[in-house]
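All protein chains but one are shown at their positions in the complex.
Here is chain A:
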Amino acid sequence: MARESEDPAMTKASKVKRQRKKKPKENKTRTVHANILYDNAKGEENPNRHYANNEIKTTKYTLLSFLPKNLFEQFHRFANVYFVFIALLNFVPVVNAFQPELALAPVVFILSVTAIKDLWEDYRRHRSDQEINHMDCLVYSRAERRYVEKYWKELRVGDFIRLRCNEILPADVLLLSSSDPDRLCHIETATLDGETNLKQRQVVRSFYDLDCDFNPLKYNSIIECEKPNNDLNRFRGYIIHRSGRRDALYKENLLLRGCTIRNTEEAVGIVIYAGHETKAMLNNNGPRYKRSKLERQMNVDVFWCVIILLVMCLFAAVGHGLWMFQYGDKRPVFDVLSPEGTDLSPIMSAIYLFLTMIIVFQVLIPISLFVSIEIVKICQVYFIHQDMELYDEETDSHLQCRALNITEDLGQMQYIFSDKTGTLTENKMVFRRCTVAGVEYSHDANARRLAMYQEMDSEEEECTSHGGTLPRRDSVTSHQSARVVLRSQSTKSHRRTGSRAEAKRASILSKHTAFSSPMEKDITPDPQLLDKVNDCSSQMDFMRFHSQPTSQLPSDLADIIDFFIALTICNTVVVSSPNQPRQKVRMRFEMKSPVKTIETFIRRFTPSRLTSGSNNSSSSSLITNRSSNKGCSSLLSSPSAESTLTKLDEEQTPRGLEHAFSPVPPCYDGKGWNLEEGELRYEAESPDEAALVYAARAYKCSLVGRLPDQVTVELPHLGKLSFELLHTLGFDSTRKRMSVVVRHPLTDQITVYTKGADSVIMDLIRPPDTGSSKGKRQKKIVNRTQNYLNLYAADGLRTLCIAKKILSKEQYACWLQRHLEAETAIQGREELLFESALRLETNLHLLGATGIEDRLQDGVPETIASLRKAGLQIWVLTGDKQETAVNIAYACKLLDPEEEILTLNADSQEACALLLEESLHYIQAKFLCSSTEQATKSFHGSFAPFEIYSSSSPSSHSSSHTAAPFTVHRLGLVIDGRTLAYALDKSLEDKFLAVARSCRSVLCCRSTPLQKSMVVKLVRNKLKVMTLAIGDGANDVSMIQVADVGVGISGQEGMQAVMASDFALPRFRYLQKLLLVHGHWCYSRLANMILYFFYKNAMFVALIFWYQFYCGFSGSAMIDQWYLIFFNLMFSAFPQLITGTLDKDVSAETLQQLPQLYVNGQNSEEYKPYMFWMNMIDAFYQSLVCFFIPYFAYADSDVDLFTWGTPITTLALFTILVHLGIETKTWTWMNWLSIAFSIALFFTVALCYNASCPTCYTPSNPYWTMQRLLQDPLFYLLCVITPLVALLPRYFYRACQGTLFPSPVQVGRQLDKLPAETRRNILSLSRVKVGSPLSPKPPFLSLTKPSPEVCNKKDQRSFPGSKTSQGPVLQTVQQSGRSPLGPTDTERGLSDLYTLLPTEIDTLPYTKDAPPLSGGPHPPSSQDSECLDKTLEAADLSLSSWITSTPLLTQTDSVQLKLPPDGDSQCVTYTRSSEEGLKSDHSVHPAQRTEQAADQSLHTIL
């Protein structure tokens, strides 16, 4: 039979090939044939032979290729090439400086260390490959006519494999058959994307209706699909049957490698992609390589080292040439002729010498620096991994560093871009309240319940007792209904709320199901609504019994029941039972409804699919590619599209009202329905869905089963109802809604339930015709719902609207036809489906809206506050609606009620431009005068006790004449997605940035993933700042990838963000320690280490350089070549590694308590460009000392070359080590040990080396030198004085700096030294009363104390986009601005100073160069005052104009910048609306009042 079927298949294949030739586009496809057809054929004839087999090989090398390939790879690094070049240069006799073999040593050492590391990694990969390749799977063998076990690696494309439950998929497989009665296969994709919920996969349509087991021998179709690609969420293709019929293939048909089969006993599929071509493997692109800011800076300095090296070599070469020249023809006795016996010309010897010097001075380029940095970074990563405080017990996860080489970037961040949902919030959605048909149900009990959780959170953090019996019970008993709390027995405690141990237990128990903490599940229903639901359903039950049409139901009650049905079914939630977490509850329920007619009974019980063949004539015109040979092959029975149509046909026949019950499937689950409803568990793809389903269940409207074509809902009184699921139009981010099309079992109408974001749903509501009373009611409902929506949003709730639509059969048929066309289309299917969905979701009837609470994660406000104190700008980019976002922002202290909010909402490009312009003017007008005071104040007040900023003020002094420092005001910016799109336009981005950067917080709402990444990119590129993006979901991936450092939250929304990130955190609050402590440490350690490295090498090399003056610039070295080469590699290598790994400049506690210390890293204060040069100068000084003290000490003696050079080496080693000691802030036993070890190593090596071989080691031949030196008292005397003299200046400087003008970090260190008690007192004091003259020390040097005048001068802000204002300009403006204001301004300044003593720092204490937008300084001119006048005019204008305001509740003072909707008007206005919100329980801060008053007076005066 297979033979027979081969021919048509072959012809088909050739046809396909011909087609492919015709259409070059189709070259992008792959054709898969079944392998068993070609079992007998030779390899060449198998059409699948070109595809990769399933053996994976992730190793880079083979045994043979290792050496060349690894070397080749290593030579990609420039430094390695350089060192090999130098080593090879040594083999040229004319220029060699060292023994060639010896010169190779460092290079060989470094190369071999790297090679061994690579080899080891590769071996591990090889081992794991082997393991994977030798896993078993069942493959169909034609010879044996059964499935036989084979290794994974033997699997090939086109093989049939049988998969059993809990088996891991070996390749990408097209699902052809499943033991599941619904032809489904469930897979868990946790290894792929980390999502723990089960995914359903469907058998390919053509194989859908197979009754018997799938028989591979009968398979003779051809699959055409895409070429392998890495898009996990896309798979397109079609299957061509022998009959010539084509069926489309979706991603729902594809099982991906690495997933696990669950809930499905057996499945059979054909391999489509294998091995490296599977999507999982294509997605697997190893760790990412980023270059950190520090490293970029370092590379610049490495470049400078090269320059220094060349200069030194050139100098020596010229010197040598002259030295040679001075002898002329008189040949001194010590002169050596060239090997040919001829004299070398001075020029030639100078040229040779240049090369020699490069060899001698090679150490200046720190060969071991790169290796050392790698080692230190690995250690740093290790320590970050190990940090207990970054470990989350509940999820048993700790921080992951996925990028190994940017740890120090963590210490230099300036901007944080954060996602909101799941990042700041827990992404645990809890149903909070709802409104149905215009009536609000406030769910007070529910609110109390939630409050209880919150309370317990804080309570139990303090008391460590077992929290299981804490007062949650009260909340239960307070409910009116005893049965409303449906609590799972297995999870007695709740995840986020119990004590730690409890939480841990709970998390283990509930690990298998996401989104199921009791907090989310135990919804307390609103009694009023519950009554209504009961009422309504009993009425419906009554009506059903009396065969009354349900339309007689009062419309509000109908809405209520529809609302809950919509909540229940309009989703993709899968039901499972908790006792067997992965067993889907799979059964169809017999309806209680009586069977009216026997015909319906029969028809219902006859699978409609079987009858479809008889009456498809009417619809055949709709489906062109439909098979006509139904009779001959049951294998290719009708696809579900057909059956849908068939059902449609059936609809046209008159039928009874109550016929809604489904056929009992052949495989009725024998276990029966004995589970209690409370034990059902819902697995949802998003937490919102689960929350709504749980909410509906609280109203006893519970989802009990979901099948691809049917949803079963249990309603009070009505029992279980089965809704025939006709279509599911899934959620997408552009539509922002999802819909289900069902046949309502009670009314038998085709009903569309839509659930989506309020902004889109409200637009789709059918405009009520105002004539009828019903219409008026509708309008009222819509209006009231809108009000409630605003209210919800103001409460920080996520809002969703629920709507429905009833389709007439004709409408449905009409829509269905085009929808089917879209579904079966091969080109542009997505677009067509999208359009189809748009066609359906119109003219909706609004049912109600829900408010879901998404709680903030623990410690978010504190984290944000401390990050902000650390000088970080935090922007929140969210897809949520504006009101929700704003309120969450208030909740997490991102926005401060005391600060003004600029809200930018524009409809067009021009409007946006104007808005930005106005905002800029507004900011200038408002803050021009007060900014200086504020700046002054922040200098004084921020951390006066320890002058954190007083010492940083000189830096702003110094930078003020190069670029205007940029201040951040107490302003918040809120911008919505649409406006953001305009603002991100090339023409406006500068203005947008100018506005945004002067705001303390920026909130972008309704932003798309692309916009998120664009914002990050814009800020990163234009402001030249370090950016960090943090997010948890797939929509944050692009932003995470664009930022300098991407952080993923490994929360509930899968692993995509984590996969893209550099660091993965379990919780947002860990960001604080990661940045403030680890970031700071990593940065300061690495920065210091790099500087030290430069210093060390320069110092050592300079010794030889000085010697050149005494050896005729001949490239001779007094340091033995062994010491010279191993000095860096061995003698001085360990201490710096230890210090680079372990040194803590300030303790973790202090760093967290004084976030201001983070500024240190932001400003790169540990490693500024000048520091390199300072270090170089110090290095040269120290080397001078180390050279000339022995020089003079041994002058006029009979000392020989190496007896003199060895002490110098020793001294240099001591000096270098003590230097490190001065720079080391904390000395652990490891530091001591490493230094002792270094010294011991040096002497041991020296003694052994000098005793080992009397005649070797030419030319130095240092036999017994060290031994003799150790007997020489002079040696010890030198060892005492030289390091001291060399380090005296540095030590003196450090001592003075430490005592007299300590840097903030040093202050922090001094704090560390204080006893814990005192320190706590000081810190708490400083937090409570910052700015109080607690400290006994006002700024130490009165010079740095900024007087207001000084401040005025230095505190100039640039107004990018308009002009660069320099000192004089601002002064003028200020004065002109001040004169009309008179005392008001000063008054306010004073009030600012005293009442607004900063809890936050307004002025970023660092100064950033403004982007070079315009040229030189303007002279003070009338132009400027004119400009100001204009600004003020605009302000005046705003007073007269009216503006709508969004109901921002807690905010007392907001500035609304809005345009009239038409957008072409030039009349842009802004107004100050100091409104009390709906809940105006917020008291206005007195200072705020003063400021307000002052501002108003400003307007009135003008």
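In this section, a residue touches a chain if its C-beta (ideal position, glycine included) is under 8 Å from a C-beta of that chain, and two chains touch if they have at least 3 such contacts; residues count from 1.
In this section, contacts and distances are computed from a predicted model.
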{"item": "Complex member absent from the view - protein name from UniProt, among \"Glutamyl-tRNA(Gln) amidotransferase subunit B, mitochondrial\", \"Cis-aconitate decarboxylase\", \"Cell cycle control protein\" or \"AP-4 complex subunit epsilon\"", "value": "\"Cell cycle control protein\""}
{"item": "Selected from A:A447, A:M543, A:C1111 or A:M1130 as touching the chain missing from the view", "value": "A:C1111"}
{"item": "Omitted-chain contact residue, chosen from A:K532, A:K1096 or A:K1144", "value": "A:K1144"}
{"item": "Option from A:L232, A:L282 or A:I1281 whose C-beta touches the chain left out", "value": "A:I1281"}
{"item": "Hidden partner chain, residues of chain A it touches", "value": "93, 97, 327, 330-341, 356, 383, 385-388, 391, 393, 396-398, 501, 504, 1110-1112, 1114-1116, 1118, 1142, 1144, 1148, 1189, 1191-1201, 1203-1205, 1225-1230, 1254-1256, 1258-1259, 1261, 1263-1264, 1268, 1272-1274, 1277-1278, 1280-1281, 1284-1285, 1288, 1291-1292, 1294-1300, 1309-1310, 1312-1313, 1336-1338, 1340-1341"}
